[in-house]
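Take this structure, written in structure tokens, and hold onto it; I'll ask about it next.
A single protein chain has been omitted; all remaining protein chains appear in their positions.
By letter and in written order, the chains are A and B; residue numbering begins at 1 in each of them.
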Amino acid sequence: MSIETERAARRNRMSVLARCETSRLQGLWSKLGLDPTYKLLRGPEYGLVMLRGRTGGTGEPFNIGEATVTRASVKLDDGSVGHAMALGRDDMKARLCAIVDALCQDTRTAVLIDAEMIAPIKSELDGADERRRQETAATRVDFFTMVRGED
Amino acid sequence: MYVSVKGGEAAIDNAHRLLADRRRGDRSVPALTLDQITEQLALGVDRVMSEGSLYDRRLAALAIKQARGDLIEAIFLVRAYRTTLPRFGFAEPVDTGAMLVERRISACYKDLPGGQLLGPTFDYTHRLLDEELEVDARIEPGRMREGASEPVTRIVDILGGEGLIEEEPGTNGEEPGDINQTPLEFPLSRAMRLQSLARGDEGFLLALGYSTQRGYARSHPFAGEIRIGEVEIEVYLPELGFAVPVGRVQLTECQMVNQFKGSAKLPPQFTRGYGLVFGQSERKAMAMALCDRALRAEELGEDIVAPAQDQEFVISHCDNVQATGFVEHLKLPHYVDFQAELGLVRTMRAEFERANGVFQQAQAESAIEKKEAAE
């Protein structure tokens, strides 16, 4: 796998994990039966990131305000390192996401995790997005042209 | 002037206890849960996040509960909490064009790519109190409409195609200023003004925005576009060497489009005012966009004639935490101050009466003289 595809896969995994509910994450994780020993390199800890917009949507960056985040970094016994950062305050989630990220440094484990954890969560999240899109679509205004004048 | 005053410890303790009691209210009524607040008072939560300048629904809900529904007090609590957390870094600027849109309307074009999407709006409700909400009536879920989704194009991209709207200057790579870190020095950059407005008081900005419509700073605004929805937040992690998505936040964006006659440097065109706030809050986003446009007066070569165009006035007074702090500090003991004032007023009054007495005496005397002369 090239560095780019590996990076894209990792980004995608982190994106899915960050958006997942902790209880759902733990449910899928416990089914995997993986329980690696690890050492915490940093965190889990709460902090802030400053969110930014652009003037007029496309111009220069400006600060909108901050958001709470939790981050964690772990190292497994085999030396692989995992990182996680997610919006909100949730130690358990950040720690678990960092462990999952570390495990996925091993290609075979990554295949397992992608299939058993990431894929189902992704499809649930996509389903929720699609439902929201359709709900919004139902509020789209359909304009009718009125027929005027003599025929 | 403040003088340290001792005493009142027991009174304060008891006041806090009484506050806790009154906050809980009738114990036979179930206590509010934070989930109830985030789910059912969501727009209040959004306002607290936006003006508290901290995106965290649960914290905002807790603050609302603790503040007994006093939103400015809740905003104060959130601001105080935010100072206890370290800042890990800065997110990449959000791409509102890629928003998962829940509502998007434009007052400029009837038909535009993506359409007019009303979403969960109060508009078109009749503002009649709904007695059904007195009980937990069954609420139907939203209707769905299937079909391929059409990209929701930004209005400015449509107008931009014709060259009739000002272009946003590209980024010059400089860090935008941060009002949390640097004391305000006027004039402020537009980036810093927008940060102040984004957390400014909704009521204050609404009133100022309204004043621009009533003629205090002539402007002819159109709601070019309002969109509400979720955007992905990405944060660059140096240990990875790339930006990772950390979740989504809900934002409301408003593009106000204003007619502009042009200046020596610029041809006639439309100019823009911009609003971007946390959560679902289009009144605030619209007011922010009106104020942003008014505050650009100097940049666009317009005369500064109205409060909404005065940076010092708008930015220094739009923060409700600062405002409430200074107004409410008047409750603090000013006993010595007041004693001094009391002494001063007594002296002045005595002088006034003495002078007045002398004057009245003089008048009386002159009246007698006149009378005598006449006789």
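Keep this in mind: contacts are C-beta pairs under 8 Å (C-beta built on N, C-alpha and C of every residue); 3 or more make two chains touch, one makes a residue touch a chain.
FYI, contacts and distances are computed from a predicted model.
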UniProt lists the protein of the undisplayed chain, choosing from "Phosphonate C-P lyase system protein PhnH", "Aspartyl/glutamyl-tRNA(Asn/Gln) amidotransferase subunit C", "Tricarboxylic transport membrane protein" or "histidine kinase", as "Phosphonate C-P lyase system protein PhnH"
Which listed residue (A:L41, A:M92 or A:L112) would be found touching the missing chain in the intact complex? A:L41
Could you list which residues of subunit A touch the chain missing from the display? 41-42, 45, 73, 75, 79, 81
Contacts of subunit B with the missing chain: which residues? 86-90, 178, 181, 183, 238-241
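Note that in this section only the chains that are shown with their structure count from here on.
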So what's the Cα centroid distance for subunit A and subunit B, whole Å? 30
Residues of subunit A touching subunit B in their complex? 7, 10-11, 14-15, 18-19, 45-69, 71, 73, 83, 85-89, 129, 131-141, 143
In their shared complex, at which residues does subunit B touch subunit A? 49-50, 53-56, 58-59, 82, 85-94, 96-97, 100-103, 110-111, 115-120, 142-147, 149, 154, 156, 168-172, 176, 178-179, 190-192, 194-195, 198-199, 232-233, 235, 237, 239-240, 242, 244-249, 251, 253, 255, 272, 274, 276-278
